[in-house]
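One structure follows; several queries about it will come next.
Just one protein chain is left out here, and the rest sit where they should.
Chains here go by letter, A, B and C, matching the order in which they are written, and residues are numbered from 1 within each.
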Amino acid sequence: MPTGLKARSSSVKIDFTIKIGGEAGQGLATMGFLLSKAFARKGLNVFANQVIQSRIRGGHNWFQIRASDARVLAPSAATDILIALDRESSCHLKELKANSVVIFDSTVVKMESTLGCPLDIPLAKIASENGGNKIMSNIAAVACVLGLLEYDVNVLFELIRESFGDKDKAIGDVNIKVAQAGYDLVFKKVKCNKLPSLSALEGKRKMLVSGSEAVALGALAAGCQFISAYPMSPSTGIMTYLAAKEDDYHVVVEQSEDEIASINMALGASFAGARSMTASSGGGFALMVEGLSLAGMVETPIVIVVAQRPAPATGLPTRTAQEDLQFVIHAGHGEFPRMVLAPATIEEAFFATARAFNIADTYRVPVIILSDQFIADSYLTVDDIDLKEVKIERNILSDEELKKLKEYKSYQITKSGVSPRALPGNPYFFVTADSDEHDETGRITEDLDFMRPEMVKKRNRKNLGLLKEARPPIRYGPKDAEDCLIGWGSTYGALKEAVDLLNSESRKRHEKVALFHFSDVWPLNEKHFTFLKKLEFAAVVENNFTGQFARLIAETTGKVIKNRINKFNGLPFEAEEIAKAYRKFKKNG
Amino acid sequence: MPTGLKARSSSVKIDFTIKIGGEAGQGLATMGFLLSKAFARKGLNVFANQVIQSRIRGGHNWFQIRASDARVLAPSAATDILIALDRESSCHLKELKANSVVIFDSTVVKMESTLGCPLDIPLAKIASENGGNKIMSNIAAVACVLGLLEYDVNVLFELIRESFGDKDKAIGDVNIKVAQAGYDLVFKKVKCNKLPSLSALEGKRKMLVSGSEAVALGALAAGCQFISAYPMSPSTGIMTYLAAKEDDYHVVVEQSEDEIASINMALGASFAGARSMTASSGGGFALMVEGLSLAGMVETPIVIVVAQRPAPATGLPTRTAQEDLQFVIHAGHGEFPRMVLAPATIEEAFFATARAFNIADTYRVPVIILSDQFIADSYLTVDDIDLKEVKIERNILSDEELKKLKEYKSYQITKSGVSPRALPGNPYFFVTADSDEHDETGRITEDLDFMRPEMVKKRNRKNLGLLKEARPPIRYGPKDAEDCLIGWGSTYGALKEAVDLLNSESRKRHEKVALFHFSDVWPLNEKHFTFLKKLEFAAVVENNFTGQFARLIAETTGKVIKNRINKFNGLPFEAEEIAKAYRKFKKNG
Amino acid sequence: MADLESLGKYETAWCPGCGDFGILDAVRDALVKLDADMHKCVFVSGIGQAAKLPQYMNCNFFNGLHGRSLPVATGIKIANKELVVIVTSGDGDIYGEGGNHFMHAIRRNIDITVIVHNNQVYGLTKGQASPTSDLGFVTKVQTHGVISEPVHPLGLAVTLGAGFVARSFSGDKEHLSSMIQEGIKHKGFSLVDVLQPCVTFNKKNNFVWYKQRVYKLAADHDAHDKHKALEKALEWGDKIPTGVIYQDGRPTYEDACGLMKDKALIGQDVSSPSRIAPVLEEFL
Partner (left out) sequence: MADLESLGKYETAWCPGCGDFGILDAVRDALVKLDADMHKCVFVSGIGQAAKLPQYMNCNFFNGLHGRSLPVATGIKIANKELVVIVTSGDGDIYGEGGNHFMHAIRRNIDITVIVHNNQVYGLTKGQASPTSDLGFVTKVQTHGVISEPVHPLGLAVTLGAGFVARSFSGDKEHLSSMIQEGIKHKGFSLVDVLQPCVTFNKKNNFVWYKQRVYKLAADHDAHDKHKALEKALEWGDKIPTGVIYQDGRPTYEDACGLMKDKALIGQDVSSPSRIAPVLEEFL
């Protein structure tokens, strides 16, 4: 069942999707961002995602905004309002419903739809007649959408004013004029509009945050002071955001010559005491693999963001995937502990990043944030981020503590495997890091009888601590569910919705379904899988081909789950797709 | 039970171990090689391995030769003759038995042993008195060993002559004189010698081959024409050997600037039609991971040798380990098929390498030879290598075939997933390779509805072919065994011997034991594990800490094997260690 | 043999007005003028806007990883020296990610021709500084402007002993085409660094900026004098020299290597495993 303005489950009254289709360089992102922000300003929940080609101009992209009075975390399959800026946008016509509206300017692009209401609006003319240039027809289109929904257009004016500021006030004013004209035209004249009115909407402003921003904010909150990275879609947004905050928040953004330099620089900075990170996609991370092993050996904390995209090799640079799970878990020669966190939502990406720094510091291990293009480039409204929930745990010996010590050994063998950490530059003891097998003082050793095996055990003992850090899956759905879907990372929104959808269906058709969703994907604690014993049916849902999480479950628990729901064309799941695949299993099963 | 000159099982009559201990740079390798070769010349089976530190001079190393009239594939824990060139060699005294002999020169090094017979021989004096220099005392020591065994010293003379040739005949003659003197001294004078005589020994010459040489020979046999590699222990021997054969066998050895260049150059050469390979250890391979993913995407054949050493990071450069199994299996972003072969013996390393090139060409996939320092640096006698067993299967479209084609598409979608391969430069069709997701012609695509999923499926379909290529484990031991040990790769020799050892023990002590040993370690075919269902007890034996193969078994079969025998100090297994660990399980179990 | 029609016409993913079009035109022109046997040419590229060039012609190509075109090209040429190997790369691709290969490919003097679309910016990833970006160049990542000294690719190439070092401008098709032709004809590593406006992300070094600065090297410039060449190679500012800055005749890798004097490597017979029987003897 597609979403729509009408309530789908009793709690949801508003749930609509606006899609803007056009070429790269036509300004889709700006339009989509403005609309999303406009809805967030009046307290609507927004989830917006971008589907883009790897090019700067041309091609066909879209920006998709879903707004609801309930929390939404995934795109919907249906479109209520389509803004068609190019001919190729006609590929979205099939997503329209009877009451949907298509906005286009027939002087620019022709659109013929059998579904929904076609709205040929002279956007370019509106812009030019009101003193604007060609690109301002976009703002007219945005205003039209608001008009169709009878949405308070002042919110848009406010956003325009904020964006142009005092410096470019004149241009801002033209934009407002164009917007007003577009709004009036649609608001007053369009008859076929059967979309309900949002004129009465009043709610508290919500933050609108992208996945990349959430990670960057999490890093800032955690006191990260250094990121060295090499641009790579879809991870670049993190360094870009941090670069804008360099001065105010004491963080250095260094664009490295390559990803090998990225991780090694970050390790150097971390060794010297700055919380440090790097970010890339799978291909850039592939170049960091030796450095990851180094981090494991020198036991220097580091946070690495891997924003996945479809691969192998260059693959599809601007699309989404969950193909690098087993890769990041096993990356690096030799054996050393690491933790992998795959945030389920943009909000979680903020907290997971802050948490990653604590885990890295506490255990002196690398922590990987495994996100993807779908998380990175999407926007989500967030009610409130309670910064008090963020604690900074450095676990670095203070001057006081060091002063009291008789000796300090960088790789002291301890019960937990964690050696107390001091920073170089302290006036009491020397601090060492050695990539060779070393003794407790960090000096190269070839003692195979004692030192090597002890060091191996010490390093790997930290895994026990990490296993305790690892959080159990989120359980969602009815208590008495007999069936379950299992997911991890960014598929959460679609899965949650799929579960709702399935449970709203007749009990005759299939059993009740629950979701078990993992964000902490490595190390995996066998205990977190006891639910498998109690359930009749389980299917693992992943944005990849080979079913990597399913394999990890088998490895951890011995339970081989053959039911798999996989999508690997570069697009995120929609709830309905998952529901359909589940129903098919039940029919065959 | 330690090995010894006396037969251990009925079939073995001769089985003794000579250990040469000394500093790096003292010539251990030359001495050990000469002795090994001397034994091989009269048809003895030899297994020799080197235990070395990562330095050019100094430290303490040893070279260990085990000779037997049966096939031996692993070192033994006991030493029959110890040549002690440095003081630290005293650490080997505990390995001696009552009849063992220690050869040393008290003018150079003092040795006091409670076990065995100490033989203070004026090696340096022998050398100088016979016109030799200091280093020639080594040859005297080698001759002493032969004397103790009453071994035909002419074999040694022959080897010396071959090695010095006509050009350096004079030096060779001095060496022979020194050797004769050493031999005579021991042969005639030593009373405490209770070692049996090998004077009657006559057998057919055997080849003596190191693991690195075996791989290089396999590559030559397969018609490999290009290796680009960057020096890294313990893999360097492969490129060094091939470099010596460049002219005669049409193979270019290019030392690359780094390992990234290694793999990319090899892929370029392979694309152009030369069978190509690269070799490194885990750390160098870590830098090839992005290139591996490229190989998966462009479907260009390549053979990659990963000679493992203890890690993480620099670790222990000259020691052995099996720590990179899961790493090489999951290395590379995205999902693509690969095959991993872990030769169980040096002989197998030859055939596995030749086979690797065929698999790479047949399926257009990367094939990894996963060896280790223990395989690479050891020497094994090989009866005969039948070159007729080596077939070259290129699977490249011939001029004839191309001529007949109407069109050629580099990434044609086929049932097997394998697209027919043509080489660039052919006069008929263009040939392409694209790291982006591409269509059949190899041009970049963003078609998510059809092309992307089809290409994902096509690439991964090749895995079905690889699963068929994968060979089942070797089964060794009694048919009615209730217990089993499971191993992979280079531990084969020690495991086989452990099984013999255990089965020679009383049935009251424990059950009969069989070995299931895997050389083809990826992809794993579930069917090859049916034996698990029939057995009472299974333990997985690995040269690593975390039990990687055991995890792969769980992933593949759902059978979680908790009994693990792991060694991770950088040294290879000895049979007795494994047997002991097994007995302990049985006692506790 | 190459003519414009058989080279084909493809829709590109470049922005209208991009300097890459000029380079594609010049490459096509050069191929036609050289009457190249396209089946014997292989184009190799990495990733970036520049690196897409081979996708827009009917040709053999290997469009590999970002930064890794040179080792791939080296491998191809070693395997089959009969092929004409042409690399198209971006400034980020070859002087940034691939910097080490740039150094070492030049040292080898492998006979390939490298065309660098030098727009002084990372185009495909949306406008970060590249190694050739001018000091002070402001981007969304270099918010305070670039503080690293730009690389001087031609200076580097001369210092490292490249056999043929030239600069041209995407706005001068004829000159660029002739540089490419000379580069291809030169035996050994040839670098053609092409100044190329990126209309979308480099608003500083735009068409006019380049146009006003580029000049052609005087006819009496001695491209064989290394120190003179270095001076010209490092010239950058109000005047930017174009043309063949340095040329040298040291032996190519293929000649020096000795293993492919008579025949390309892949033309040599390695088809019989039994040929290695004599080697096995050595182990007895």
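Throughout what follows, a contact is a pair of C-beta atoms (placed from the backbone, for glycine too) under 8 Å apart; a residue touches a chain by one contact, two chains touch by 3 or more.
Model, not experiment: these values are computed from the prediction.
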Chains in view that the hidden chain touches are A, B, C
Which of A:178, A:198 or A:260 touches the chain that is not shown?
A:260
Sort through B:240, B:441 or B:460 and give me the one touching the missing partner chain.
B:240
Contact residue for the chain not shown (choose from A:52, A:81, A:198 or A:217)
A:217
Among the options C:52, C:66, C:81 or C:108, the absent chain makes contact with C:108
Sole contact to the chain not displayed, among C:155, C:183, C:197 or C:241:
C:155
For subunit C, enumerate the residues touching the unshown chain of the complex.
96, 98-100, 103-104, 106-109, 131, 144, 147-152, 155-156, 159-161, 226-227, 230-231, 234, 250-251, 253, 256-258
Which parts of subunit A face the unshown chain closely enough to count as touching?
41, 205-209, 213, 217, 220-226, 228, 245-247, 249-252, 254, 256-258, 260-262, 264-276, 290-291, 294, 298, 354, 382, 385, 387-388, 390-392, 423-428, 430-436, 442-444
Positions on subunit B contacted by the hidden chain, ascending:
25, 53-59, 230-233, 236, 239-240, 243-244, 246, 253, 255, 257-258, 283, 313-314
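Everything below uses one rule, namely that only the chains that are shown with their structure count from here on.
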Go through B-C and A-C and name the pair with more C-beta contacts between its chains.
B-C
In whole angstrom, how far does the Cα centroid of subunit A sit from the Cα centroid of subunit B?
45
Quick check: how many Å separate the C-alpha centres of subunit B and subunit C?
42
Centre distance in Å when subunit A and subunit C are each reduced to the mean of their C-alpha atoms:
38
Residues touching two or more other chains, restricted to subunit A: which are they?
53-54, 59, 283, 313-314
Please set out, as single numbers or ranges, the residues of subunit C touching at least two other chains.
13, 47, 64-65
